[in-house]
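Apart from one protein chain that is not included, each protein chain of the complex appears where it belongs.
Our next item is subunit A:
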Amino acid sequence: MNMFLQQLVTGISIGSVYALLAVGYALVFSVFNFSNFGFGPVMMLGAFAAFYAIPALNLPLFPSILLAMVVAGIASFIMELTVYRPMRQKKTLKLYLMIAGLGINTFVPNAAIQIFGGGVHAFPSDWARVTIQMGGVAVPRSDILAAVLSILMLAGLWMFLYNTRMGLGIRASSFDTNTASLMGINVNFVAMIVFLLSGAAAGLAGCFYGMKYSVFPSMGAIANKGFVAATIGGLGSLTGAVISGLLLGFLETMIAGYVSSTYRDLIAYAMLVIVLIFMPNGILGKGMHDKI
């Protein structure tokens, strides 16, 4: 029973990382209908910002997490400003946006290996490493922090999307971007907000992943699992993204703990194929309809 609880805690904390990443993908997809493949590097940049800021500026943990979110948000916005926005305005095929995203995904980590070095670093926070005993289960503080802050972030996002005028604008754009722009919604401003928010989510996820494992230039590869979670949940669905992110984290740790850790990385993809066979639109996805 203790082992099960221990696995559950790990599953929830890694699941919340996946959920944050999946929400970032879903936000961008819901408005612009393409998947931002350059999302992994954003997460990596956020984690590195915190990694360098903590010893250099003597920042405590929370401001440094905030800094990571800001840096990642800005990185994500720069990406949209320099690459995606001009391409969107030229009305290029979605395929080209995805290839450009993949290009970012190749360029940034490899450039980061040359600049930051390819080494694997521990996240420089002693506070997060302390474990708390809870009824026979050792829970690292970082896991609690990951769960709590993820829930706060997601709840904040929810409030923002459903209780503010700007959120209404974003939801209108995600329903139909062209009509929304005709109704006087500034799509470029919505794009800025969406990319800043998804970048901030990635930065947060990067910090937690760094605390749980380590900080290294190719850590953005984990964002693929977030993308898998977003697809399983239904592309563009925020609730689906959260649910499937948590589910994915849970299943992964359970199977790694009880069956075999060799095939741990396959679970995400196996789950993807199974879900797509039976539910082609994902768990909570909107039905795809033709737009001519």
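Here is the rule we use: a residue touches a chain if its C-beta (ideal position, glycine included) is under 8 Å from a C-beta of that chain, and two chains touch if they have at least 3 such contacts; residues count from 1.
Heads up, the rule we're going with is that contacts and distances are computed from a predicted model.
For the chain that does not appear here, its UniProt entry gives the protein name "Branched-chain amino acid ABC transporter permease", which is one of "FAD binding domain-containing protein", "Lipoprotein", "Branched-chain amino acid ABC transporter permease" or "Molybdopterin-dependent oxidoreductase".
Only one residue from A:Leu66, A:Val83, A:Ala172 or A:Met192 touches the chain missing from this view: A:Val83. Across the entire complex, the residue among A:Ala49, A:Ala100 or A:Val194 in touch with the chain not shown is A:Ala100. Think of the hidden chain as still there; on subunit A it touches residues 29, 34-35, 37, 83, 86-87, 92-100, 102-108, 110-111, 114, 224, 227-228, 231, 235, 262-263, 265-266, 268-270, 272-273, 276-277, 280-281, 288-292.
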